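Handing you this structure, nothing more for now.
A protein chain is absent from this complex, but the other protein chains hold their places.
Take a look at chain A:
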Amino acid sequence: MHKLLTDNPGQKMLMLGNEAIARGAIEAGVAFTASYPGTPSSEISLNFFQMSKESDLYFEYSINEKVSVEVSAAAANCGVRSMCVMKHVGMNVAADALLTLAYIGVTGGMVILTADDPFMFSSQNEQDNRYYGKLAGLPVLEPSSVAEAKEMTKQAFELSEALGEPVILRTTTRINHSTGVVELGEITERKTKGDFTKDPMRCVTVPAVSRGLHVKLLANLDKAEEIACTSPLNKVDGSGSLGVIVNGVSYSYVKDGLKDLGATDKVKILRIGFSNPLPKALVLDFIKGCDKVLVVEEGEPFMEEAVKAVAQENGLTLPICGKGEHLFSRLYEFDPKMVRNVMASYFELAPVPSQSVDTSNVPEIPNRPPNLCAGCSHRATFYAVKQATQGMDVMFPSDIGCYTLGFMPPLATGDFVLCMGASTSTSAGFSTVTDKKVISFVGDSTFFHSGIMGLMNAVFNNHNFTLVILDNRITGMTGHQPNPGVDMDEMGFEGYNSIDIEGLVKAAGVKHVSVVRPYNLKKSIAAIKEAVEFEGVSVVIAKEKCTLYAKSLKQLTGKKFQVNPEKCKNHRDCIDTIACPAFTTEGGRVRINEDMCAGCAICAQICPENAILPVKK
């Protein structure tokens, strides 16, 4: 049985934050779940997916985040508890649905999880999604620990039903990817079927209806604020005339910091867990008892500005600070020492002396950037494209996925990366206003997610570029999730269909479509040359399974390769042009690490001396 389905209340379990959130939803009786995978939220979806295979929980990998919100919104409007899960930028994709769903509301609890990524460990920006709560007029809950993430997920469902609208559960990477001890609670029975009661004056958002719904939304916000003011999710710790107002993971840094500074009796803490709408009465009560307040929040001054507004409205003039010089930054993530030091300086407490070792005489360590895996077919495709376009003035818009890593030298096949699906649409703009030949890259999952729209737009508007669809038969970057092109039978799952990318592209009106097997360099280069010469939109589908995925399916059959030292003349074309991590140098000579070699044979096709040969066993 899946460990998160364990029905043993009181048992303690070590859980990843994302597991705790999935467990919280199960305890709340969630019955309908949907997601497009995105780090740092991916393991929540993965656990739902796994549990859906051994219970009556419904889960789907939706084609994108907007669709995941829409399918869930429908279920939640039939009284079924629903949840959708996305990374922070996924909320941008879902925003169109979200902002009007706030007007319609729900009849069953609906929780939308957004996982923000301060420091951008695996993201293209570090937007602060608390503003979506403000923008949509929806409640936002923010846990401070792994154990609390489970509890808060349950409370989010209760709150959603109390208010009749979706609730945003906002985490950051350090909640999603932290691990802690969690105590299991009771599992509420899932109600998997509901019914839709026709109510056009609530559910059909024509202007005449929406004007009334906006009134209801604002009234709901007032109600939410009343709840927030007495909610145990917002709590005051400690005592003193100095005050800290803090949310999320920073709460643990504040608590540890005050203990280290010996200041737990001087500084009291208002921990905000229900952060939108801000509980103004509670904040006022807290700051009234303070001489000085520090707002500790990663990201934007979301609470700080609201707290200052509360002070202003009530004629309070005490110092309230958060972001600024010698205070906190809006950039990146916080850490315990940083929070402790800012508290010490702002509250004029004796700081804890730094004990860091002196690293000034440590030599520079060579970088270890992430790299495409040994045997990755994207590397072969990138090489083939470079060969096919030698001497041409080309540019390469790319997209979001493992293949974004191709931007690094020596492959250097990524010149512009914006957001999911933008490769196809930015290509249209670049090819219209420059004389460069535009060749763009998109992965199979990203193509389905949103790339297809840009391609159809390009066909209709008669643009001129070549799109290379890197079809590795799976969603690679986030850990091998299905997408609409995946063969689910092969993964061992029944009851799905599969969409053929070639047929889809042709149906969209692309006149020049070719399919290549990228490990065959000669044929791939020839097909890419033809596509590039075509006037108009052309598509090359480079079809080869992700090496790691193939390995997991036990389909990796290629022989391992080695360098024959007698034949090798040390041209180094292999190492210099494809940057495969299986290559090393020993005494100035090239070697292949057999443990890493996946047998793709790309290097063997490149070597001018034919010195790279299969290992004879």
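Here is the rule we use: contacts are C-beta pairs under 8 Å (C-beta built on N, C-alpha and C of every residue); 3 or more make two chains touch, one makes a residue touch a chain; residues count from 1.
Here is the rule we use: contacts and distances are computed from a predicted model.
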The complex's invisible chain, by UniProt name, from "Pyruvate ferredoxin/flavodoxin oxidoreductase", "Transketolase", "Acetyl-coenzyme A carboxylase carboxyl transferase subunit beta" or "Carbon-monoxide dehydrogenase medium subunit": "Pyruvate ferredoxin/flavodoxin oxidoreductase"
Chain not shown: contacting residue from A:Lys66, A:Lys150, A:Arg174 or A:Lys386: A:Arg174
Sole residue of A:Ser122, A:Thr188 or A:Ser329 that reaches the chain not shown, by the stated touch rule: A:Ser122
Of A:Pro232, A:Pro363 or A:Gly492, the one touching the omitted chain in the full complex: A:Pro363
Among A:Leu4, A:Val67, A:Val307 or A:Leu372, residue touching the chain not depicted: A:Leu372
Residue among A:Ser354, A:Asn497 or A:Thr557 that touches the chain left out of view: A:Ser354
Absent-chain interface as seen on chain A, which is shown: 8, 10-14, 39-40, 121-122, 145-146, 173-174, 177-181, 249, 251-253, 255-256, 335-338, 354-359, 361-373, 402, 405, 410, 548, 575-576, 579, 581, 583-585
